[in-house]
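Each remark here refers to the structure printed beneath this line.
Shown here: the complex without one of its protein chains, the others still in place.
Which chain is which? They are A and B, in the order written, and residues in each are numbered from 1.
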Amino acid sequence: MIAHAAKAHRERPWLLLLPVVAFLGVFFLVPLGQVVASSVTEPELTLAHYREFFSDGFYLLVLGRTFATALLVTLACLVLGYPLAYAAVRREGTIALVMLTLITLSLWTNFLVRTYAWMVILGNRGPVSAAFRALGVVPPPEILFTRVASTLGMVHILLPFMVMALYAVMRRIDPAYLRAAQGLGAPPRAAFRHVFLPLSAPGIVNGCTIVFILCLGFYVTPVLLGSPREQMLAGLIGRQIEELLDFGQASAMAVVLLAATLGLFWIYNRFVGIDKLWG
Amino acid sequence: MSTGNEAQSSRRKALKQIGAAVAGAVAAPYVITSRAASAEPLYVNTWGGVWEEAAAANLFAPFTKETGIEIKTVSPVSFAKLAAQARTGVYEFDVTTLGGGDIVRANDAGLIEKADDSVIDRSKLAPDMVFQNGVASHAFSTIIAWRKDRYPNGGPQSWADFWDLKRFPGSRCLQSYAARVLPLALLADGVPKDKLYPIDVNRAFSALERIKPAIRVWWTQGQQSQQLLRDGEVDAIGIWHSRTIELIKQNAAVDFTWNQGEIDRAYWVVSKGSPRAKQAWRFIQSAVSPERLARFCLQANYGPLNPKSLQYVPQSEMRFMPTAPANYKVQFEQDVVKAEPQLAEFTKRFEQWIAR
Partner (left out) sequence: MTRFSDWFAWLVLLFLAAPLAIVVPMSFSNAPSFQFPPPAWGVQYYRAFFADPRWLQPTVNSFIIGAATAVVTMALGIPAAFAIVRHRFAGRGWVNLLLLLPLTAPHIVLALGYYTYFGRLRLTQTYLGVVLAHTCLCVPIVYLTLSAALKGFDRNVERAAMNLGANPWRVFRHVTFPMLRPAFLVAALFAFIQSFDETVVALFISGRDASTLPRKIFDSLRTQADPVVAVVSTLLLGIVLAGTIASRLAARRRRVETPA
């Protein structure tokens, strides 16, 4: 009877899978395919949008700026996030609880709420400006609506992702390894550099991948905090949709962004395996 | 078996009740939709803030009371949404207001409904109120306003001053609206008021290049411009007079000048293909009726364009209106008819230029 049930199950997976595959096919793959199709068919069959994208200095500048900002944000998150993850792993009891609660709180709070907080902080009537005025710098430098504000906001929002990715890996590093290294005579700094750091490498790779990819496609924060003159790719696509109504050009840019993102995921999958990304 | 009979009758009663409930549930949508069809709301695009409050009190409420048609507001205002609606047939709003530059563009591109003479009573309107398939409502001005704490000795008194970053250093803000901004750039470059149109586009853009580094934000929504000035995020701004006057009435540290102000007119239009076009035109007729328009303008600080409204405006309030003779003579009016052939092209160039 069990063998019969097992055989029946072997034929059945398709029935279980059909709803989700059909659903994603119609409501996910089709719109995505349409974007790719529009990039060469709007307003008529043409490669002009791609040609313009790769030859016009402006678009290449935006692309370069997007990658450069993503790189900067990723490095900043790594430098800030590693010590925090390290401390959270090593501490115990209430302190660890507090740390993890604050990190999780930051992670779960809506992007928009955090962006709003930065609009207040960096605004002309906010604490940063007040501090400058107190130090005698009048008029205070304008930070809101600049690239600095947008980068700072992105680092703040993406930092918890980096910390959690690092934490998930660091947590599984057996402290016995460090004790063994110290038992063999290694000073704490060397034990960290030669034992802990390499063992935490998968976490670093995970965190950097997640943050970099999220940053490439970031729309909300750069649009609200940043300068319209120094837009990134996602903001430019949004502007094409909302104001210029140039769907062909918007689709071409979207395809470039999608290709870059999928390319990075493919590279990650090649070297690490996509299932490991989410721990 | 009396209990059996009781059980049977109570079950029958329960079944009847369930049956009635099911029938009610099935019939309900039809009842609701038929009632809703007659009271389907009208969606009006609004600029928020005082504009919306004044409109709600003086234009929407009386209309709803009179006709029973509810008005729902939608913001923000966006020309691109108007264009997208005409294309996709999915309407976020039925009625919106457009400035002179935009109404010509919209009419040329077929984005607004033709003025429906079966609903509009032209005898009640002044002859020039119906323009390019829109109905003129009120006049407003783009004027120069500044922060008194940034320029305690007085701010820029002309657009040339506004462009003068040496005498008036600091940040600037202008509206993201090509038809309004290009003439200002020409004035700053020294072109006399009467020689602005047709617009020398290349000269305007090279003048704009000079001010671009100082522009922190290109504002798109009325409330946004007001907020930027109120919070001091920008030092000098080209902003609507009504928003500035409101700030001054709230004792904000701002000041402005009427000099070289650019007068524009707001026109009510109906989105092309809207299924509620007839109700929309009824609303528009009501919104420009003399008394309602006057009350709206008084609350929101605009100049009514229906001549019959002026009888409801007390003399003391005239100084806030761009159409008052004393204010009018130092300003200039947009000549959208002369600019018409160039509009679409320089607007597109402007949109692309802004993003760079």
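General observations
As a working rule, a residue touches a chain if its C-beta (ideal position, glycine included) is under 8 Å from a C-beta of that chain, and two chains touch if they have at least 3 such contacts.
Everything numeric in this text was worked out from a predicted model, so none of it was measured.
Checked against the full complex, the one of A:L47, A:L60 or A:L112 touching the unshown chain is A:L112.
One of B:T67, B:Q157, B:S176 or B:Q224 touches the chain omitted from the figure, and that residue is B:Q224.
Against the chain not displayed here, chain A makes contact via residues 2, 5, 9-10, 12-17, 19-21, 23-24, 27-28, 30-32, 34-35, 38, 80-81, 83-84, 86-88, 97, 99-106, 108-121, 123, 125-127, 156, 159-160, 188-189, 192, 213, 216-217, 219-220, 223-224, 234, 237-238, 241, 247, 250-251, 254-255, 257-258, 261-262, 265, 274, 278. The omitted chain makes contact with chain B at the following residues, 43, 48-49, 72-76, 88-90, 92-93, 220-221, 223-224, 226-228, 230-231.
Just so we're on the same page, only the chains that are shown with their structure count from here on.
Between the CA-based centres of chain A and chain B the separation comes to 38 Å, rounded to the whole angstrom.
Residues 78, 80-81, 83-84, 150, 170-171, 212, 216-218, 231-233, 348, 351-352, 354-356 of chain B touch chain A in their complex.
Chain A makes touch with chain B in their complex at residues 58, 123-125, 139, 142, 144-145, 227-229, 231, 236, 239, 242-245.
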